[in-house]
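These notes concern the structure reproduced below.
Complex shown without one protein chain; remaining protein chains in place.
In order of appearance the chains are A and B, and numbering begins at 1 in each one.
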Amino acid sequence: MTYEPPITDYDYIVENCTCAFCGCNCDDLDYLVKDGHVVAVRHACRLGASKIMEDMDQRLLVPMIRDENGELMEVDWDTALDKAAEYIANSIRPVFYGWSETSTECMKEGLALGEYIGAVLDNQATICHGPSLQAVQNAGYPIQTLGEVQNRADMIAYSGSNAMNSHPRHMARYAVFCRGYFRQRGRFDRTVVTMDPKFSDTAKCSDKWIGFEQNGDYGFYNAIRAVLRGKELYQDVISGIPKEDIYELAEEMKNAEFGVLFFGLGLTHTLSKQRNIDIAIKMVQDLNKYSKWGLTPMRGHFNVNGFNIFMAFETGFAFGVDFARGTTRYMMGETNTIDLLVRKEPDCFMVIAADPGAHFPNGANQHLADIPVIQIDIHWGPSTELADVVLPGSFIGVECDGTSYRMDGVPIYMKKAIDKPETCRDDEWIVRELKERVMKLREEPNVAPKYVPNSNLDLAM
Amino acid sequence: MMEYILKNGIVYDPANGINGEKKDVMFKDDIIVDEVSADAKVIDVTDKIVMPAGVDPHAHVAGPKLVVGRLYRPEDSRMGVSQKTKVLRSESGFSIPSCPTTGYRYSRMGYGTVVEAAMPPLEAKHTHEEIATIPNIDIPALPLFGNNWFVMEYAKDKNIEDLAAFISSWLKISKGYGVKIVNPCGSEAWGWGMNVHGYDDKAPYFDVTSREVVMALAEANEMLGLPHSIHIHPNDLGHPGNVPTTLETLDSVKNIKKSSKATIRDQVMHVTHLQFHSYTGNSWKDAGSGAVEVADYINKHDHITCDVGQVTFDETTTMTADAPMEYDLFKLSGLKWTNKDIECETAAGIIPCIYSKKSPVSTLQWGIGLELFLLINDPWKVCLTTDHPNAGPFMRYPRIISWLMSNEKRQDMCENEVHKWIYKRTTLPTIEREYDFYEIATITRAAPAKIYGFEDRGALTPGYKADIAVYDINPNDIDPSKQALDIEKGFTVADYTIKDGQILVKDKEIVKVKESQNIWVNVKGWERQEQKVIDNIMPFFTQYYSVKWENYPVQDHYVSNPIRVDVEK
């Protein structure tokens, strides 16, 4: 890394902005603005800073529609919105996917549209921390806010997460290096353990690295649980870890005053998927008999948790909610985006603030190529190549304000710092426009003539 | 301008002493009036019960722990799923309904105001987002103060004036209504996996007892003259043998003088879900009811009001800021345990919970709740709650009403349905008292409104908000003690629910959905002290909170269309 001199040429500073990158939602950024653009960002990590500063890189500026030759042609807003609304109104199994990089205010409009037309609403959890949510639903959710970690934690464990690279300020601002009220010496007051098959950058700055074998997570945590119950391990090596190390680790975890387990996609996407998290949660619950332990999933996008929270309070389910029959329905393997796409069910796909073209498995993308895809985003990406209608949105936390939820569930108001490009629109506006246009095109399907309470409520009526 | 006249209803309006009079109720736009013009629309409610709309003094309906509950209990959410209609969105949830469902269900029962009883200031924005999503009811929220680090410091230093300024400031910041205290010092101890035991136990490190925190908050509350008193969930919830702790808590504030500004309420402490705090014995093996003792104290003292937290025998979800208690429950049940610690402020725990008629403990809890209702003589001192969703979902209120109104039903349940502990461990089978409609109206409307110091609801006084419920029950034609099921049916769905003069429920169907309003208290005249307090705590805040100060307060746009209650200095 070469030395970069500090930026001195700017018009004004906007303080306490919120980073729109990872689930850390650092809300202490200062934007240096010149000529209506952010030219430098203070306090942010490289990931956050570059995303904010390079907001005009490959920027989608004008609405586009794919013509019969397969080329994206620039059109005016009305034409593009009408076309998109037509696709949605005519669809039988629409899927609205994304939402993790936009505000809850925008989700509200999207939900109204989804409930009206009977769509499936899903977010990136389906391809990242969905297994965590499923495990939470099976086992519970002992979490704490990140300030609690900062102030109290003396043992930090990262499992299947390389925070140093994926959430660069996580260790500095919330978990490891920062000074806390009861941890005045910062890093020196904390023990850091990384559990990861890979000797990652996080492992390099940890006190301990547990390099269990790939796909061995479930067996490993099961062994720790057995040790916590006082069982002698019968194998010498479990999931690639010598049993003595497991005894030692279990003892250390029991003796911590306040421990926190942060886990990432390394845990959610190996062989036993949600069950890895499930047993990790159970282990944390066991540890609470001896000391205080909690955990937090290392959520990726800045508002991926926000969508789950938003959907939970609006509909009762966290992600993959299917409104097709005028009810709310959630069933993993059935109402999740990837499953639907691989089964080739959807006949219209709206992607907002996400990039399935880059993230989805091939089988899913193949189906996307066959059906109408509406993209609402700020950057050109692989999904743009799949899109039939492109609607350029704006950058939450930089060009427009909105609410997001940090990985630990703390709500953050992301303020606006600069104006959006003139031809772009706010996500919220776009989705509201779509909703209003769809409402004109198609009568609401699956409306019950009369409210019938669910018989499970056992109401005297 | 719209004028309505509800004709020939049988009115129960305890705040105005109206007990079952045949009487017309009139309202103009959103206000109750005592006369209307000849053009007023007539709604015929002949021989139907007319009451002010219900006021729920303590429920958990919006906020971070609710959402975690919904998020991690899809099996509960699917229990209440219904199809959308032209007016309603799809419902979901049994014990923890989604936000729209919450609004619909309260509206159907004829409720107009529900207090969200625990709001962590750090996540107040979230609570207000949910409040804005709940339709049809007004929702004040009580911010949590009992384990706040600043509060504990002020309490230790006995610095009541700064504490008052802090409360005043934090009510503005979180857009809250009053002072909620949950397991004072205990949730802070839970930060280290511990709890406090008893009223005089100290929080680790902070070196301050629950007693000191509660007394300081009570004094500060009265210094500010807030419309509501302190609202406390005492220590040792759910532990057999917690009666002494409860009584000490109640007794400790008896010498604190009620502020002269708080003209409506009588109490200086409202104690919530008292049922969970009225157990005798040393363990569940020898646990028994302490309701007689506790009710006796309340009967003899006027500085206390309470709500009950009645168990309803359902599979529900317990969620409280008393996190260590939830972990104890988890160790008993082994079902999925959720915990949520919030930096420098509070903690919360959630687990699914099954109250079964066959279980001795559930039966005991059910009995204690009813004992409290029946043994506290003055209905103005006790309110109907289930501490939703802790002891049962709020949609069971009609069932509780039917139990309160029918000794026959209670005796039948004691004999045939519940565990035999009801005879050995409680006095419920010996109590014959039955509530009448006037008393029911008191515990579900008038008393909660008075306890909260509401100046615009809970009564059919001209000038008050037109929040009215009409139930399809003819009091002259029904014998509640024999027709428990009809009572339950009658209160389950209101014939009419009128909120702010808008007819939301008509002929037992929701016909309209309106935006809800938050109610918050704005203390005036403390601005200088508030600024001083904020200046003092700022270095600490910057260092030890994980959000910036600018991001901490609830921005105005989260509380669209609030009702602001001004308290003058």
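The criterion applied here is as follows: contacts are C-beta pairs under 8 Å (C-beta built on N, C-alpha and C of every residue); 3 or more make two chains touch, one makes a residue touch a chain.
Criterion: contacts and distances are computed from a predicted model.
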Omitted chain per UniProt, picking from "ABC-type D-xylose/L-arabinose transporter", "Binding-protein-dependent transport system inner membrane protein", "formylmethanofuran dehydrogenase" or "A-type ATP synthase subunit D", is "formylmethanofuran dehydrogenase"
Which residue from A:108, A:183 or A:282 sits in contact with the chain not drawn here?
-> A:282
Sole touch to the unshown chain from A:23, A:98, A:118 or A:180: residue A:118
Which of these touches the unseen chain: A:257, A:334, A:385 or A:458?
-> A:334
Of the residues listed, A:223, A:267, A:338 or A:430, which one is in contact with the missing chain?
-> A:223
Out of A:137, A:159, A:200 or A:328, the sole contact with the unshown chain comes from A:137
Which of A:46, A:204, A:289 or A:344 touches the missing chain? It is A:344
Residues of subunit A in contact with the chain not shown | 91-94, 117-119, 134, 137-138, 218-219, 222-223, 225-226, 228-229, 231, 233-235, 238, 271-272, 275, 278-279, 282, 286, 323-325, 330-334, 343-345, 347, 445-446
Contact residues on subunit B toward the hidden chain run 72-76, 78, 334-336
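Methods note: only the chains that are shown with their structure count from here on.
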Provide the C-alpha centroid distance between subunit A and subunit B, rounded to the nearest whole angstrom.
-> 34
Show which residues of subunit A lie in contact with subunit B when the two form their complex.
-> 15-16, 18, 27-28, 104, 115, 133, 136-148, 150-152, 173-174, 179-182, 257-258, 285, 288-289, 291-292, 294, 308-309, 312-318, 323, 325-330, 403, 405, 409-413, 446-454, 456-457, 459-461
Subunit A-facing residues of subunit B, complex = 62, 64, 66-68, 70-75, 77-86, 88-94, 96-101, 122-123, 125-126, 129-130, 133, 190-193, 205, 327, 330-331, 336-344, 350-351, 395, 398-399, 485, 488-489, 492-493, 509-510, 543-548, 550-551, 555, 558
